[in-house]
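Let's turn to chain A:
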Amino acid sequence: MIASTITLHHCLFLSILIFSIGAFGVLVRKNIIVILMGIELMLNAVNLSFVSFGYFNSSLDGQLMSFFVMTVAAAEAGVGLALAVTVFKKFKKIDIKLFETLRD
Partner candidate 1 sequence: MGADIFEISINIIKILVIFLLMVQIVPLLVWVERRGSAFIQNRFGPNRVGPLGLTQLLADAVKFLFKEEFVPSKGKKFLFYAAPVIALVPGALAFASIPLSAPILVDAFEMFGKSWGPYRFAFQGFEMGVGIVFVLGISSLGAYALLMAGWASNNKYSMYGALRACAQMISYELALGLALVGILLIYGTFDFAEMVAYQEGPLSFFFMGKEVIVPFLPNWGIFYQPLGAVLLFCAMFAETNRTPFDLPEAEAELVAGYHTEYGGLKMLMFYIGEYGHMLVASALMATFYFGGYNLPFISTEAVNAFFAGFGFSATKASIVTAFALHVVLFTKILLFLWVFIWVRWTLPRFRYDQLMDLGWKTMLPWALANTIITAALVLLMRTEWL
Partner candidate 2 sequence: MEKTLLSILLLTPVIGFLINGIRFRSKNIKVAGSIGTGAALISFICSVALFFKVKAAPDHMVLVKFFDWINIGSLNIAAEFLVDPISSIMILIITGVGTLIHLFSIGYMDHDERPAKYFSYLNFFLFNMLVLVLASSLPLMFVGWEGVGLCSYLLIGFWFTDKEKAAAGMKAFITNRIGDAGFLLGMFMLFYTFGTLSFGELNEMMPAIPEIGWAGPVTLACLFLFIGATGKSAQIPLYVWLPDAMAGPTPVSALIHAATMVTAGIYMIVRMSPVFMVAPNVMMVIATIGGLTAVLAAAVGLTQWDIKKVLAYSTVSQLGYMFLAVGTGAFIPGFFHLMTHAFFKALMFLGAGSIIHAMHHEQDMRKMGGLKKKMPITYWTFMFGWLAIIGMPPFAGFFSKDEILWLAWASPLGSKWLWALGMIGAAMTAFYMTRLMCLVFWGEETRSDHKVKESGLTMTFPLMVLGFLSATAGFLGIPHVISAVLPGHPPNILGDWLGHTVVHLDIHGSAITEWLLMGWSVTVAGASALLAYYCYIKKITFVDKFTEQFKPLHQLVEKKYLVDELYQAKIITPLIGVSKILWSDIDVSFVDKCTHLLSRFAVSCGKGFRSFQNGNMQTYAFYMLLGSAVTLFYIMTGMGK
């Protein structure tokens, strides 16, 4: 594992690690905002893997793709928070279970 030079796999391993931490966060936490943060983490992990692929294959596409992912992630965070705000306004509480009221 601890190799002399950093290879693509190290970066990928790091990104999958961050990704699963983010996923765990999303699954476990109750607070909507923290779930959104978990999602941000996952998206960043994806960014990392894009850039590292770009770096190791010496092509710019990786970076460009991560550039796009970033904008989408930001947009997503924005909308997510808007939802959280509306939930807060209604229930004065930020809890993922509150979205279940949408069901009935």
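By our rule, a residue touches a chain if its C-beta (ideal position, glycine included) is under 8 Å from a C-beta of that chain, and two chains touch if they have at least 3 such contacts; residues count from 1.
Here is how the candidates were picked: all candidates are chains of the complex that A comes from, given by their letters.
No experiment lies behind these values; they were computed from the predicted model shown.
> All of 1 or 2 sit in the same complex as chain A; which one actually touches it?
It is candidate 2 that touches chain A.
> Quick check on the complex: what are the chain A residues that touch candidate 2?
Chain A reaches candidate 2 through residues 23, 26-28, 35, 96-97, 99-100, 102-103.
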